[in-house]
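The complex is shown incomplete by one protein chain, all other protein chains being positioned as in the whole.
Residue numbering begins at 1 within each chain, and the chains themselves are lettered A, B and C in the order written.
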């Protein structure tokens, strides 16, 4: 049993980590921190955990030593307190954006502040087993990619790395409201957020930089908030290299993903679910990837649950790889239909 | 043309008053106040009003003299500043809960504070033309009933006043999120409020007292928040007096409502819309009332849009009556299907 | 390993049985029938099962011998073909309404047709471990209660059996669209069903009879279709017997449910989730039960996922009891928050 602590456990990602780790056969949840809710029961804010745990939030100051520390804190807090966190556990799994980008200049451009620990950027391994499984086995610091970035990387990266696409990738990302976190701003009120198609980032969303870094392609991304709590879908428009046809695209995906436990290639000729649909992935760790070829262009589609494969589940999967455990451990829930 | 001012115009009821009054042929919107947004354009917070008005919020201190003053302020603010508001306009239309209950003791029991102007309680006429049309014609102070109360009163009051029901009325009310206003508390976040069936008031909701006062019956009411922005539906369980059957119930409703411009009796044998359904009333000033008789019991159903007939629309209708204008003026939108 | 077959596996209950049984460590899904889709892959209609199974629907005529047969067929089909099904497996788990009511006259009143196998009504045990655990251990025929009935029975039955309530129980039930099944009628179209509060059964819903039978109390029930795919919530108004107070109600629930693996008592003083909320139960086998006492009355609230605890999950739980397996087997998913 590994002893795990979750820093920032009252947020939505923190709550999802609790759900997954409380059901994980190799992990004991030893601590869950919340500055605001210290002393309160964990199931008071995460009511789905009732009867599953008697855990009480502790203030972050009361953290001591653990095998794994999950950082589900606000962006910019991981880099500011890295040295401190590193003393608390051998394995750090960071879910913020702080260590996702290798280049501090790119970080500053997308996050609006200079990176406070630029020399540490290289010490983190991307928490994406599909592309970094071997590196993860020896990693002590893992940085989990962003939710929309994960979906887009898994859709684009195989074709990029195999040289099947050229030019710029145009990403149209749609995302549910849980990605906005628990802070109560007016734009996130139900009355304002219900039924929206809110183009909140026409260009230059932070995840754009991650996708570009991971695929080596220039990327432009638009993000739209939709009326869902969980769920991310990305539509990636790419140009195929000379001679690449539908069969080549399909073969490329199969080459990369046939043995992947959590990526499914979904590209059928007909049916309501012929392309990746996030609604049936709620709660599951799958990322579904599909495509449609149109002459020399292709539409690549990725879908996932932003709190699972695009967050807490991706973190647990990366931990499983790092610890040498079966990769599916604690992540078996398949998703629901209808839902 | 009457010059109207809206106090508290940045909230949802205030915005709906703006929408209705900007389209009202007898009214000029002379002022819209907001402490927080003074100096900002009205259509910045109410984007549906773009191109319809260049109005800018003023601070409440800059109010001067108007023909009508609509009070869309937080509960407890109307009674605290009544003398001040009364100097600004001959006609006051209050949309808070402050002057809905005639008995200051009942007020204190349901609102948790003593009434600060108990001697003024009797100076307001209930803004419900269906039951108080004649009194409204001479009224200078109008108190608009609560949204759920309006639906329940219109469903129960005809049978109560005609002596067709006895005993306690049990009300099961369902309400959308716009009734919670614009304050950004965590429970109103989209991620928390989406998909809910939140029994937030198992007993003792404030509107209970209004329904009881208006019908003269003892009332117990449960309120559930549902996943809608607009819309109220009430299910009222009553016991029929001896000898009262379905025909008598129908006749009673028809007696009261046949000539009413904004109440429709909806009680069919079959169909998806056989009983009042708030979804088709979004934006409209109708209150649909229906029923099903089961031996000596009946289920009375009322539905409306809480921001229109249950708020701003009810206020405009009452003003129309008071001013001697056609009652439908500015309130003609019939609602949509499908929606 | 027990070999199980699902008759009627293309419907929503059938699909949920597939999801649960494919992940059940003691069960092998040996057959899934569909008349209409015979020869097609199961994951073509249940896309959440992609990569989990290569199963193909067979026509019901091709069924042979199994350890367990789950009947997820339309109402009235189980009773018509009971003798046939009984030859195919020692253990029958019926999810239709055919064998839920013990009295054929009551059946006829609520289902509109005479029962075609009235002498077999007594051979089924109610698939509700909370009230029938001992009887289930030796049962060869199990009848799973209806979804709304399950929620209401679990909310009312402890108080009824312990003599804490008197008089009639008034049930206000709300239900999602998956309960209407896969038949494409216009009233179930998204455009018509989205956003509804459809009072489709003001009185006399079939589940009324089940609740009455299980609790021994007279029951009247109203059913409202709401804008959710999964989820049932029941509000049950009861009258407390003399001297019964909040403490007694709480103690009664604790007495019955403290050791229950799938019933949680949820009755808090505050919070958005103070009373049972179906949204956080999606996919889980929990039934949350709560209450609020108001003098001599109480509001009892039950919530569950109609396809899990109110259907396929309840069936699997009953099977687990019958087979002597740990009761939680295959049913560990706790539900999500936010969702």
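We take it that a residue touches a chain if its C-beta (ideal position, glycine included) is under 8 Å from a C-beta of that chain, and two chains touch if they have at least 3 such contacts.
It should be emphasised that the depicted structure is a prediction, and the values quoted were computed from it without experimental measurement.
In the complete complex, the hidden chain is touched by one of A:43, A:77, A:98 or A:192, namely A:192. Checked against the hidden chain, the listed residues B:138, B:243, B:271 or B:324 yield one contact partner: B:271. Per the touch definition above, the residue from A:130, A:210 or A:277 contacting the chain not shown is A:277. Subunit C meets the missing chain through residues 12, 176-178, 180, 182, 184-186, 188-195, 227-229. Residue-level contact of subunit A with the missing chain is found at 170, 172, 174, 186-187, 191-192, 194-200, 202-204, 220, 222, 224, 226-228, 231, 233, 235, 237, 272, 274-279, 292, 294, 297, 299, 301, 303, 338-339. As for the chain not pictured, it touches subunit B at residues 12, 15, 19, 22-23, 44, 46-52, 178, 229-230, 264, 266, 271, 273, 277, 280-284, 286, 288, 332-339.
We adopt the following convention: only the chains that are shown with their structure count from here on.
Using mean Cα coordinates as chain centres, the one most removed from subunit B is A.
Here C is the chain whose Cα centre lies closest to the centre of all protein Cα atoms. In the contact between subunit A and subunit C, the residue numbers used by both copies make up over half of all numbers at that interface. The distance from the centre of subunit A to the centre of subunit B, each centre being the mean of the chain's C-alpha atoms, comes to 45 Å. Note: centroid distance subunit A to subunit C, computed from Cα atoms, is 35 Å. Within subunit B, the positions touching two or more other chains are listed as 186, 191-192, 194-195, 227.
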